[in-house]
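What you see is the complex with one protein chain gone and the rest in place.
So, chain A:
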Amino acid sequence: MDAPRETFYDVIRRQGISRRSFVKFCSLTAASLGLGASGATTVANALETKPRIPVIWMHGLECTCCSESFIRSAHPLVKDVVLSMISLDYDDTIMAAAGHQADAILQETRQKHKGQYILAVEGNPPLNENGMYCIDGGRPFVEKLVEMADDSLAVIAWGACASWGCVQAAKPNPTQAVPIDKVIRNKPIIKVPGCPPIAEVMTGVVGYVVTFGRLPELDRQGRPKMFYSQRIHDKCYRRPHFDAGQFVEEWDDEGARKGYCLYKMGCKGPTTYNACSTTRWNGGVSFPIQSGHGCIGCSEDGFWDKGSFYDRLTNISAFGIEANADQIGMVAAGTVAAGLAVHAGVTAVRKLSGRDDHHPHA
């Protein structure tokens, strides 16, 4: 009874995007995903033949910085195509509908695409006072979130809020804001941390998921390996100065002008896994360390309560730093409860990503 579902390519063409632009988009996506020379064909083929995967984008307790980052993706073509592709079937910030009409669209999309849509979540649910600190359409956000997750294919946790809790979860966490994996237990969740995540990382992740209909390879903490497998420090352009023991001592001092290392100013680059030092921000213009300020580690769990942002790291050695993200993740998941949660998440994700269990971080 159902009419054949539209492919991404149908949607893209309907939006007036040319074949040439489409091919260019496929190459860019393939490059950003590290798919190699034949990748563009793979991406194009998938987009031409697979039915479009609807994406529902929800906002909880948050500041909308993730949306802001997303719509500013460096390549306007990427942004256009991704927006047309996912159509943001429901997104609070930019959609046309208002009020109960918007809620109706949400419910309709949920029923029509039951088990087939991707739920992208920006922000997180506060649990105190039965969720009263974030009321959306007359109901606690947490209720709506769990309901929408129940019928989804998979969930994307945008940013530090949805992934870890972020600053609203900082002590004393007045609203008991929690990462979404504390309330969504039955679906694979891909965490895309950062405050906000880098635009190209966001378009890369969403591009991968809607192209291939599954999650990319994840690390033990649920982050896509292709963007979160290296420390900022590993690829920092100031790294030679760290190794040479040349440090900035004061803001805008002589060392700062020479581009010395910001370790003594509290830089958390050595313990932060993110793509800032390679992909950079605002279309590759810069990133915090390039602005002369240390990294605050905004993609790491608990970055908001690890002492001052300006305290020097004391747990790194100058040479031979040989822990990887998964090992650090194991240490972080110290309590039994957290350990179980991580395990449950990983198991669910494996089912979807089809990853080789025996080599979790090859």
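Details
Note that a contact is a pair of C-beta atoms (placed from the backbone, for glycine too) under 8 Å apart; a residue touches a chain by one contact, two chains touch by 3 or more; residues count from 1.
The rule is short, and it goes like this: contacts and distances are computed from a predicted model.
For the chain that is left out, the UniProt protein name among "Iron ABC transporter permease", "Inhibitor of KinA", "Nickel-dependent hydrogenase large subunit" or "Extracellular solute-binding protein" is "Nickel-dependent hydrogenase large subunit".
Touching the chain that is not shown, out of A:Phe22, A:Tyr117 or A:Tyr133: A:Tyr133 (per the contact rule at the top). Touching the missing chain, out of A:Pro51, A:Gly213, A:Gly283 or A:Gly302, is residue A:Gly283.
Touching the missing chain, out of A:Asp103, A:Asp150 or A:Asp234, is residue A:Asp103. On the side of chain A, the interface with the absent chain consists of residues 15, 59, 61-69, 71-74, 76, 79-80, 83, 87-88, 92-99, 102-103, 126, 129, 132-138, 166-168, 170-175, 177, 195-196, 250-252, 256-257, 276, 281-283, 285-294, 296, 298, 304, 308-310, using the contact rule stated above.
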